[in-house]
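All protein chains but one are shown at their positions in the complex.
By letter and in written order, the chains are A, B and C; residue numbering begins at 1 in each of them.
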Amino acid sequence: MPHDHAAAQSGQLDACIQACTACHAICLQTIAHCLRQGGRHVEHAHMTLMMACADICRTSADTMLRGADVHVHTCAACAAICRACAESCAAMAEGDPAMQRCADACAECARHCEEMAA
Amino acid sequence: MPHDHAAAQSGQLDACIQACTACHAICLQTIAHCLRQGGRHVEHAHMTLMMACADICRTSADTMLRGADVHVHTCAACAAICRACAESCAAMAEGDPAMQRCADACAECARHCEEMAA
Amino acid sequence: MPHDHAAAQSGQLDACIQACTACHAICLQTIAHCLRQGGRHVEHAHMTLMMACADICRTSADTMLRGADVHVHTCAACAAICRACAESCAAMAEGDPAMQRCADACAECARHCEEMAA
Partner (left out) sequence: MPHDHAAAQSGQLDACIQACTACHAICLQTIAHCLRQGGRHVEHAHMTLMMACADICRTSADTMLRGADVHVHTCAACAAICRACAESCAAMAEGDPAMQRCADACAECARHCEEMAA
């Protein structure tokens, strides 16, 4: 049985679209959570990073959904921003499960996007 | 008189935001133009490239408008996609000023984003 | 046992977010399908309607994900545009399961958004 390369690629693509879509939604929900928490959760650097993360996750997912080859570029940007956002969220995650959930979603999305960007 | 580095950077940022905003709008108008033209103007590869270009231009502009540091990553992706889109539009520009205008806007945006990504 | 009104509302909101998210993704995939089909599938009126549908579905979902009250307005616009898009896709659905799938996703999204807009 020959190795089904195309199917493997398609499965990888679908998993990346799903990770980006989930990360986009969780970032938006976590931004709302941060606004309700206040304090360092609403610092400019953290909040604008989360907003950029939500935006690039959506752009990356949409580019893959359309089947455009240039998804390698949007995935590269998405991986880098998700890594930064995962770190920023993890730094606020002690005793705050919403921040941990966002850190996990960002890290998961970064992993998938790194594969697709290569 | 000392060189005003911060002001120069701010002027460069504003110019890049403006180039991304213009390129986003012109790509959307040119997609509509392509749909009215038909033929090779509506081929999958060309059209999905223009859609990706419109999206990353907006994401890049929005990230700079918020003052988020990670604009280096969105600008890098934007520069690469704008370069590809400029080429795709230029290949259809003979006798079609709308495609030339889009090629020019993409090339201009790529130049500004390359500076901001560095 | 009292009727749990808040939980019912939250379930309705989650279902609407999910319907908008699905419709956004399916519209983008179906736009790519239309570009591969050509002919009346790539007519300006149909294609720009599908693009508007993808955009307002995302805006509507994002507004609900943030918990913003003004989702009533984005859901009203989303319902109207999804109704129009469902009709446009259904008119091309004979022997084309991709168009039927998109018509169904739009109609489902319209139903959920009509409830949230009221």
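Brief remarks follow.
Quick note on the criterion: a residue touches a chain if its C-beta (ideal position, glycine included) is under 8 Å from a C-beta of that chain, and two chains touch if they have at least 3 such contacts.
Because the structure is predicted, anything quoted here is derived from the model rather than measured.
Of the candidate positions C:7, C:70 or C:118, contact with the hidden chain is made by C:70. Interface residues of chain A facing the missing partner chain: 31-32, 35-36, 38, 42-44, 47-48, 51.
Residues touching the missing chain, restricted to chain B, are 17, 21, 25, 28-29, 31-32, 58, 61-62, 65-67 (touch as defined at the top).
Chain C residues in contact with the hidden partner, per the touch definition given at the top, are 44-45, 48-49, 51-52, 55-56, 59, 62-63, 66-71, 73-74, 76-77, 80-81, 84.
Just so it is clear, only the chains that are shown with their structure count from here on.
Chain-to-chain contact here is organised exhaustively, every possible pair of chains being in touch. Mean C-alpha position of chain A lies 23 Å from that of chain C. Separating the centre of chain B from that of chain C, both taken as means of CA atoms, is a distance of 28 Å. Looking at chain B, residues 44, 48, 51 sit in touch with two or more other chains.
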